[in-house]
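Just below is one structure, and these are the notes that go with it.
One protein chain is absent from this view; the other protein chains keep their places.
Our next item is subunit A:
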Amino acid sequence: MTGKTLYDKIWDAHLVDHAEDGTCLIYIDRHLVHEVTSPQAFEGLRMAGRQVRAPEKTIAVPDHNVPTTQGREIVANMTEESRIQVEALDKNARDFGINYYPVSDIRQGIVHIVGPEQGWTLPGMTVVCGDSHTATHGAFGALAHGIGTSEVEHVLATQTLIQSKSKNMKVEITGQLPPGVTAKDITLSVIGKTGTAGGTGYVIEYCGEAIRALSMEGRMTVCNMAIEGGARAGLIAPDEKTFEYVKGRPHAPKGAQWEAALSWWKTLYSDDDAHWDKVVTIRGEDIAPVVTWGTSPEDVLPITEKVPAPEDFAGGKVDAVRRSLDYMGLTPGTPLQDIKIGAVFIGSCTNGRIEDLRAAAEVLKGRKLADGVRGMVVPGSGLVRAKAEEEGLDVIFTDAGFEWRLAGCSMCLGMNPDQLAPGERCAATSNRNFEGRMGRGGRTHLMSPVMAAAAAVTGHLTDVRELTAETV
C-alpha cells in the first residue's frame, strides 16, 4: 500500500459519508464568515427555518466592505451599502449566536488574518470561508478553501460540505532564496511557471528547504495565492515553527489538550512513498524579485525584464496579452523598471501582517514617497495595527508620506471609497491584478512589500536590491 499525502490524511480524518458515485461529505472544523458573501446564506436559513448547526465553530468578521478611516464605528460614517451589509452581519451573528468581531473590536481585521491570529486556525483542520483566499490557512497544515454562498449556507446548516476529492500536486522550492527575494516572489513565480489554471483540480502541498525556512507569516503569503494558480487549496506541513506560532493563542488548545493535539499534529506530513499526480520543482536560487505586468497573476516577470509582446505567447493568450497591455497602457519592450507609478498599496490578506509592515518600513525608513505618488498602508487587523504602532512603524510610514489606515480589505478589492482612479497605476502587495479590481480603469502591479516600498521611494517599479544596496 502506498503512503498518504498530507491532504489525504486530513481528508480521511474528515470524511463523514462516501457515496457510491464518489461524492463525499466532509466535516468542517472552522467556518469563517464575512459581510459580503453571507447575507443571502443567512436569509436562506431563515426562510427554511434552519439553525446554525455549530455556532461555536463559526466565526464572523466584517472586512471586505468596511471603511478604513477613523470614526467608522459610527454607522453614519459608512456608505449606505456598507452599512446595510455590516448591519446584516451584526444581526445575523447575534441571532444565530456565532463568534463575532465587530468593527469596534480591536481584534477585527481581514478574516484570513484574524483566524490564525486568534488561534481559530489549527493544523489538521478543515477551514472554509466564502472567500477564495481561504487558502491562506493552509500554511498551518489545514485543508482550507473558498466556497460560494450556497455552500456557506450548506455549512451553516450542516457543518459539512459536499466535495469530490482533488488530485495531489507537490510544489517543491529547493535551496535558499537570494537576498531581496520573499515569500511573495515564490508564490508569484510558481504561478508564472504553472499558469492560473495550472493547479485546477489539485490541492498543492508546498515543500522544500526554502519553504521550511519561511516564517509562518511568509508561509501564509505563499498559500494565500494557491487559488491564483487555480488550485483548490495550498498546504504546508506543520512543524515546530507552526506549533510555536499557535501556542498560547486565545483559541488554541491548552494543557492536556495541547499535548494531545501536538501528538496528532506531528503525524501530519506526506509519507515518503505517497503518490503525487503532478510535481513542480523550482530552485530557490533561481527566484528573483518579481512584478506583474498584465491583468492576470500569471503575467509575472523578474523586475530586471522588459514588457513582453503579444507575439511572445501562443493560442488564446495572444489576444489576452494584447488586451491586457492595452488596459495597462504598456508598450512591449519597455524595461519594467521604467514603469512609473502613481499609487502604492501595502496591505491585504497576502501581505498585511506585521512582518510585511516591518519589511516595508525597513526600506522606507528615512525616505519619502516620490513626488506625485500617494501611498496607503492598511494593516491586516486591529492587532497588527497596534503592534506596528508599538514598534513605531506607523511613524516611519507617515513620515514617508503614507496614510496609516484602519484594518480591512480596502483597496485590494476597492468595494468602498478606497479605490484607484481610472488610469492610475499602483504598486500593490495584494493578490489580484484583474481589470478594474482596485477601481475601474485602475492598473495594478503585484509585488512584495519591499518591492512596493522601493517603488514608492523612486516613483517607478524598482529592483529593491539596487535601492537597498545604495544605502550599505
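By our rule, a contact is a pair of C-beta atoms (placed from the backbone, for glycine too) under 8 Å apart; a residue touches a chain by one contact, two chains touch by 3 or more; residues count from 1.
Please note the rule applied: contacts and distances are computed from a predicted model.
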Chain not displayed: protein name in its UniProt record ("NADH-quinone oxidoreductase subunit J", "Chemotaxis protein CheC", "Rod shape determining protein RodA" or "3-isopropylmalate dehydratase small subunit"): "3-isopropylmalate dehydratase small subunit"
Residue among A:D12, A:E209, A:E244 or A:D319 touching the omitted chain: A:D319
Among A:K4, A:H112 or A:H154, residue touching the chain not depicted: A:H154
Option touching the unshown chain, where A:T69, A:N99, A:T174 or A:T196 are the choices: A:T196
Positions on subunit A where the hidden chain makes contact: 13, 16-17, 19, 21-23, 25, 27, 29, 36-37, 39-40, 43, 48, 50, 53, 57, 64-65, 81-82, 84-85, 88, 122, 124-125, 130-132, 145-151, 153-154, 157-160, 162, 164, 196-197, 200-201, 230, 232, 252-253, 257-258, 260-261, 264, 296, 315-317, 319-320, 323, 413-415, 422, 432, 434-437, 440
